[in-house]
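All protein chains but one are shown at their positions in the complex.
After this line comes chain A, so read on.
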């Protein structure tokens, strides 16, 4: 059986809100080290990878590796019933086909049990190798969200270019064009407000803004976001989840030349 108790229940609610529009069904993988999920959107352009390490839970028990198939919209519906300060416990039995979400109010005067049916989901898992990225940009998450939102009112795609000078987001549409440059800025009061650019090589890639906007729904999870880019790899947009893990989005770039697919 498995049982996890998460004091910061709102965290799980935020994770669901961030990913439920991108993927409909997903398998949650549970092992002794943590709770994880990998799922692609239906067109296989974007991928969500979530990791919540066991250390971050107040109580974590997982006897053997298990995979739980859930419809994310349904899971989100259930988690919406939890209060923001509630403690959430997830429970499931080895042989069963349901998962239980238990919500406890902070003062312990209200306890709710929600049971959800599990699903059999045959999803393809991709092996994502650890890579060195040519450029990594870390910036305030709210700033990134604002940029994506602003640019998508002008165009459909964004070109992200990292140079020594900074990171440039540009787009072009029927009504005109837009360029936003963010320079490195570390002289701020709080470290999460900094913009840090680690560049080994300059890189410039094009992405669909539709997906970027969807990723920024994870903004409530973290004050800062990091964008990792290499010319031959998908973009990684990472939101760190304090003390527990991360929520990462991978996005395949747009390419100019027609590639041969078999």
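Heads up, the rule we're going with is that a residue touches a chain if its C-beta (ideal position, glycine included) is under 8 Å from a C-beta of that chain, and two chains touch if they have at least 3 such contacts; residues count from 1.
Going forward, contacts and distances are computed from a predicted model.
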Protein name as given in UniProt for the chain not displayed, "protein-serine/threonine phosphatase", "Flap endonuclease 1", "Glutamyl-tRNA(Gln) amidotransferase subunit B, mitochondrial" or "Methyltransferase small domain-containing protein": "Flap endonuclease 1"
Full-complex contact with the absent chain, from A:46, A:102 or A:116: A:46
Selected residue (touches chain absent from view) among A:105, A:163, A:185 or A:206: A:206
Omitted-chain contact residue, chosen from A:111, A:126 or A:242: A:126
In chain A, positions touching the absent partner: 27, 29-31, 40, 42-47, 64-69, 92-97, 118-122, 124-129, 157, 206, 208, 232-234, 250, 252-256, 258-259, 261-262
